[in-house]
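Other chains of the complex are left out, but the ones given are in their true place.
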Amino acid sequence: MPTKPKPVEGEKKVFMTGNEVVAWAAAAAGAECMYGYPITPQNEIMHYWTRLAPKFGLIFLQTEDELSAGFTMLGGVLAGRKSFTATAGPGNTLMQEPLSMAEMMRLPAVVVIQQRGGPSTGQVVYSQQEVTLTSLGGNGEGLRVVYSTSSHQDLYDYTIKAFNTAWRYRFPTFLLGDGYQGKMREPVVMYDPEVRGVELVPAEPYVGRPGTPGVDRPPAHLRNAYSIEEELYEAVMELVREYEKVAPEIVEHEAFGVDGARVVAVAHGVVFRAVKGVVRELRQQGVPVGYFRPITLRPFPADALRRVAATGVRLLVVESAYGQLARLVKEALSGLPAEVHGLYKPGVLVGQGEIATRIKTLVQGG
Amino acid sequence: MAEYHGITVETEKGTHTVFPELCKGCGLCIAKCPKKTLTWADYLGAYGTPSVRVTNGCNACGTCQMVCPDCAIVVVRKAKAR
Amino acid sequence: MARPVKILLAGEGGQGVQAVAEIIAEAAYEKGREALYIPNFGIEQRGGVSLAFVQVGDEPIGPPRFETADLAIALSDRAVVRSRPYVGPETTFIYDSSIGTNHLPQGVARLVAVPAIEVSKKELHPRVFNVMILGAVIGLTGVITVEEAKEAIERRLGHRFEKDPALRELNHRAVERGVELVKGKL
Amino acid sequence: MQIQPAMPRSWRPETKPHKFCPGCGHGIVLKALGEAIDELEIQDRVVFGCDIGCSLLSWDFFNVDTVQTHHGRTTPVMVGMKRANPELIVVAYMGDGGGYAIGTQHLVNAATRNDRITVILVNNTQYGMTGGQMAPTTLPGQKTETTPFGRDPELTGYPIQGPEMVASITRDGAYVARGTVARPRQLKEFIKRALQNQMAGRGFSFVEALSTCPTNWRTNAEDTWKFIEKEMTRYFKVGEVKVPPELARGKGEREDG
């Protein structure tokens, strides 16, 4: 669609809510369709998208539920448009059905999750309780990519990256934020990806290519159902192999102060902001502490974390959930004698005071 | 494209061809034939069950062809004005 | 690391605390400082107490919610109650002198009553009550200047001021009066 | 070359005989659809979406781009596709379980929104693929695996009136009809008109097809016809339920097969 105006030209710094950032970033990433169902705290992504739509020729449909949002999204993908949706909480639970189809058929798609409190309706505000669901949901092996953001700049950068990852590798890709990120305002630099040298991976139609099927070209016959066990085994193993092949290209993390640390705090999302502040301050005070932030929760930066853990540090997982990140950490560290401690606050932000206290206790061997 | 091997019977009003490779022996055609001129054949169909064949009295109405879910019958009517 | 200034505003739905928070954060941002603002929200569309968390500093802000405010302003009895978890020994706690409340926090750095509701009603207009509060915050924290506040108000309401310049005047007076209200209270 | 089978051009011969059971009505419905596609010359623009249910067995049935989706979810997939590329002519093909049970919300809302898609729903009065359980369309007294003593309307109501329901929530642009595999020519005509209605951009097009399932009905050919022609029509009225004014005046009048 080269004639449409670019949603973001050049580069500019703005002050806005995270949900607005996502809407702009998706448009900047070349997304053309958003299909979605309202749920707090992601609603404003749809609100902004519908306002951008007429200006930039974008498509929007509010569907009848999240099942439909997910499946219409895949319809858009099949037709050759970069499509995405956004949801949260119980909507994320439902979203696993369409996303499991995307996994099996290896369809790209971008899903923004603004976590809220769970289980069930829970609360509409904030948590990190959708880590397991987003990383491993559905009746399969979790062959997907999950980026966990912790700032508006992340929201912008990784929304763009999510579209590229999804369309490059053809695994459904999630952007995992939360209600606080969605609703807060902070500065962010928006840019035209091309200005930064980020090439946008183009979308190709899966159906409706030129020519008559069976005459000029073979028909596209896309399926997700297999008749016998061995047939599916082959299909799944093929997916797994591909996933494991590309995982090293996708995986991302951020670490600080891990060399010589006695304690390394592991956190993601907005909790990471709290951890980062505490760790940097304690380091300045000379406390031997570092942090490790997985940016991709799936694939998980296991190798990098294993290298950190192998130095004999104690790990403290800090999260607004009851051990969901910790589960990924423990899996990653299998076979290593590293202690993994947890500071779990499902549904509430973890205070910097308690993080500091806990770290200090651990440093002192408590 | 695969070539099919039909068994063609000349009838009074035209030809009646059955493709055993396609016929699953459901019998829908037999039951629906207005002239009751279809019957089980001794050649077998796609699933190893008996296929069908036309007997005397077919009026080439094409009903059997129309209702066959597997396109296993072709009825050709003789051109009238010949 | 220089810590940001942490401001909590709490009021009833109609009292306009979110607008105040937004103006402060945006003005600080415009001035090139780091700023973060987040409202609280819950299940109800209306009826609850409205909380606003604002942070302004010189380095990127940490978590969006803080444990202890440097400055907390509560404008109703229920707001006082909802603010208490965010109040500590370092907190300057401001409340409106007209609200009958038995829930004032103990052991804070300073506990200050300001007659904002009364003054806004009597001297100005109830609709600029929140602008006065904005003035009070500025007066107490200096996170932005009066000038910057006025510019931020201009960006928000300029189109209305075009039609009704008296309104601009009223708003400016409200900011200034808010600053005055807290002068010497620290 | 000898006489060859009269398969629709849009069928894919490599996958024939198809995967449906002997005597399955799906084959007749898909023949009608294939012929409609041929006659409208749209094989290069049609995308066929099939549901989970026996309809999935048609995932490689046509020389037409095809997507097999999830149980009940073909409607949203095709809605999303059509909105993303309105040049395509999309067909959502599903069973009565897929359309009237698990996918009702999609059917109802696509109809309400007047989405420009064509839905073909095969009503065989039960769940074929899973071995013959009750469907919303099961007839009173009909025995299924989950109504082993016959469907009791006191407990589970009467067969759903799908096209009538769709008609009640659509406006002028919609086309709604109920055909039957017992009248294949009429059925083809309905499907053709449903496709034409989509092509004209008028609106939602819906054809319910009464269809046979000898496997789960446990009927021989005679009883299969009897059930669809005598029993089913006691509850399901065959014919056009809603025709857009433009289409009513146009060509393609009703023909009986």
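Read from first to last, the chains carry the letters A, B, C and D; within each, the first residue is number 1.
Here is the rule we use: a contact is a pair of C-beta atoms (placed from the backbone, for glycine too) under 8 Å apart; a residue touches a chain by one contact, two chains touch by 3 or more.
For clarity, every value in this text was computed on a predicted model and none was experimentally measured.
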Whole-assembly formula, with each chain kind represented once in the display: A x2, B x2, C x2, D x2
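Methods note: only the chains that are shown with their structure count from here on.
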Interface with more contacting C-beta pairs, comparing A-C to B-D: B-D
Approximate Å spacing (C-alpha centroids) for the pair chain A, chain B: 59
Computed distance of Cα centres, chain C from chain B, in Å: 87
Centroid spacing, where centroids are CA-atom means, of chain B and chain D in whole angstrom: 26
Interface hub residues of chain C, defined as touching at least two other chains: none
Of all residues in chain A, the ones touching two or more other chains: none
Chain C - residues contacting chain A, complex: 1, 22, 25-26, 29-30, 34-43, 60-67
Chain A to chain C touching residues, read off their complex: 15, 40-41, 123-125, 151, 180-181, 183-187, 270-271, 273-274, 276-277, 280-281, 284, 349, 351-353
Chain B residues within the chain D interface of the complex: 1-6, 8, 15, 17, 19, 21-22, 24-28, 30-32, 46-47, 49, 65-72, 74, 76
